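Worksheet for the structure shown next.
And now, chain A:
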Amino acid sequence: MNGLSILSRGILLALIWWLLTGGDAASWWIGVPAVALALIISIALLPSSNLVWHEFLIFIPFFLLRSLLGGVDVARRAIDPRMPIAPTLFEYPLRLPIGLPQIFMANTVSLLPGTLSAELSTNCLTVHVLDCRGGFLAELEAVEQRVARLFDTSLKTSNGDE
Partner candidate 1 sequence: METVMVAWMFDSLLGLGLLWLAWQSLACSDLFKAIVLFIAFGLLMALAWVRLEAPDVALAEAAIGAGLTGALLMVALAQLQSIETNGDAAVATVKKGHCIRPLQWLLLIALSLMATGLGYVIISFPAHVPGLSTAVATHLEASGVSNPVTAVLLNFRGYDTLLELVVLLLALLGVWSLGGTVPQQTTTPAPLVLEALTRLLVPMLILTAAYLLWVGAHAPGGAFQAGSVLAAAGVLLLLIGRHPRAALMALPLRLILVLGPATFVAMAVVTMLIEGALLKFPPEHAGKLILLLETTAMLSIGATLAALFLGGRRHTDKEHS
Partner candidate 2 sequence: MSIAHFYALVGVGLISLGLYALIVHAHLLRKILAINVMGSGIFLLLVALAKRTGTALPDPVPHAMVITGIVVAVSATALALTLMLKLSAQTGCAELPDDEKE
């Protein structure tokens, strides 16, 4: 883990401390040791990942919009008297590198319209799809692209569609 990513993680934790305490300057007597301890534990627990921070600025609005649509979509189906759902299981071959990118993808997918990740095994994400008639595959591919950019990796080309 390099110095820069430790520093940025430390800043993030310090920012959270600031949020929690409402910016009280006197709180840093406890805040500094607490942030340091949390940082040490977090380094021990969580391996470094090359997150591209500025990509978040693009990812967040995309994610918020899609998850809002996800909520609208499922709410509509739940309230509609006919309950238009046609669920199916779908095995999506992941092209992201193993580790945090895949986990991030699995968690993101669960909040997007009509998809719920149900199993994450090596390079394969089993997705429960609420309505198999929709274009969920294009959605999954789009998310994968964006997650790849977020983690500064390229998708493996073994599937031939890159």
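Here is the rule we use: a residue touches a chain if its C-beta (ideal position, glycine included) is under 8 Å from a C-beta of that chain, and two chains touch if they have at least 3 such contacts; residues count from 1.
In picking the candidates, the idea was that all candidates are chains of the complex that A comes from, given by their letters.
These figures come from a predicted structure and were not determined experimentally.
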item: Touching chain, any copy counted, for chain A within the complex - options 1 or 2; value: 1
item: For the chain A and candidate 1 complex, residues of the former touching the latter; value: 13, 16-17, 20-21, 27, 30-31, 33-35, 37-39, 41-42, 45-46, 100, 102-103, 106-107, 117, 120
